[in-house]
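One protein chain omitted, others in place.
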Amino acid sequence: MPAWSVIAPYWPNLLSGFWITVQLSFWTLLLATPIALAIALARETGPRWAALPLAILVNAVRLLPALIVLYFVFYGMPQFGIRLKPFAAASIGLVAMGAAYMSEDMRGAIAAVPKGQLSAAAALGLPRTHAIRRILLPQALPLMIPPYMTRAIIMVKGTSLASMVSVADLTAEATRASSITYQPYVFLLIAGGFYLALNGILALIQALAERHLRLSRRTAAA
Amino acid sequence: MSLDFSSIPTVVPALLKGAAVTLELTLAVLVLATPGGVLVALLRGAPSPALRGAVMGASWIFRGIPPLLLLFFAFFGLPLMGLTLPPLPAAILAMTVYMSFYFGEVFASGLASVPKGQWQAAAALGLPRHRVLLRIILPQTIPAALPPYISHATEILKGTALAAAVAVPELTSAAKKVFVVTFRPMEVLIVAAAIYAVLDAGLLILQMLGERWSARRRARS
Partner (left out) sequence: MTAPIVSVKSVTRRYGSFMALDDVSLDVMPGEVVAIIGASGSGKSTLLRTINHLDPPDEGQVWIDGRLMGVAEGARGPRRLSERDLRRQRSEVGMVFQHFHLFPHFTVLQNLIEAPMAVRGLSRPAATERAEGLLAEVGLEGRGGAFPAELSGGQQQRVAIARALAMQPKVMLFDEPTSALDPELVGEVLRVMKRLAEGGMTMLVVTHEMDFAEEAADRVVFFDKGRIVETGPPAQLLRSPSEPRTQAFLQRLLRKDR
């Protein structure tokens, strides 16, 4: 194991890279989640004219490698005069990818709520939006959490792609330090440790969220 | 600025060459990671708690770090251990390890879906353990494991784009190599995306056939 003296000069860079990775993860999740939920609801409960184009869009994005999507934003958009900073370009690409996959997960959870629930709400005369907010979503939410957290971890790992479009994130800083010092082990291991820590926190949040739901809802699904 | 595809025909051969490498990489990882996944799943059920724990820990680690990092590790890190690999084998190695642990999870839950009574019934007949596994248990895991297996398999194709980071001349890096010269990234990326879509479509058809097959198998049992 190399001495701390090898690591020390690059430690601030690694930390700033980690901070960029945290920010990327935070923004991608924060933006992708509501977009994904809106897409999932529109496709599951919305009119056909909204559901069909969204289905095409989501599946088109899901057909592509994430890196190609990032290239579209970073290299392709300037051709139309849209010049973005690397961080913004990476965020947009990652949000598009994340929202597409996440909406599929959420759609599965929404579809798992028995159809009779919305029939019963409609028979009582409850407004559609009210039924979605008070009847459908509370039941779909517990089903969404496990796939959501799995997806969140995949998205956090996916932020490493930002390094391919000039974002100085954790992966970029670790590879840069590796190639300068010819000590790839230590820097890649440190980076790996940081990613695991980040995902560990997400796993912890998942465990807490699931426990909270269990406590606040003593019922099994009827 | 509008799109202009007039220069595309001249770059298509380069892209198709890249697509061939993408396909090669995808198939190699698929072929190697599938038995790898079976191995991981079986080790997760190993009698030794230490071994079980080690496999589960490794699974957590390898599924928790970005595959891009694994790729760099195989490409830059292994040479220090005396194992210098050209880009393509390094990429195959990294992605195989990564996917083996994902497949391992899929197969492990497939194994868990077989009722315990099957083990007991086979054991009661006096069948040896490996025979029980091969002839009785594994065939029954297939219907449950096939759909998630195929959906992970389609992820391999998209994951191969990462190999661009270590200079494997696959489709994404071929595209980039072209558009840094032509200065028309959008057109080149659209063509590359279309090629990915075609490759994906092939896998999706396989997925649909597989899902229908396994649904029928389940309905029958």
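Order as written gives the chain letters A and B; numbering starts at 1 within each chain.
Keep in mind that, in the parts below, a residue touches a chain if its C-beta (ideal position, glycine included) is under 8 Å from a C-beta of that chain, and two chains touch if they have at least 3 such contacts.
Source: prediction; values computed, not measured.
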Quiz item: Which chains here would be touched by the one that got left out?
Solution: A
Practice problem: Using the definition of touch stated at the top, determine which of A:9, A:34, A:53 or A:127 touches the missing chain. | Solution: A:127
Practice problem: Write the list of chain A residues that the hidden chain touches. | Solution: 114, 116-117, 119-128, 130, 134-135, 138-139, 217-222
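Convention: only the chains that are shown with their structure count from here on.
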Quiz prompt | In the complex with chain A, residue positions of chain B that touch it | solution = 1, 61, 64-69, 72-73, 76-77, 80, 157-162, 164-165, 172, 175-176, 179, 184-186, 189, 192-193, 196-197, 200-201
Self-check item: Complex interface listing, chain A residues touching chain B
Solution: 60, 63-68, 71-72, 75-76, 78-81, 153, 157-161, 163-164, 171, 174-175, 178-179, 182, 184-185, 188, 191-192, 195-196, 199-200
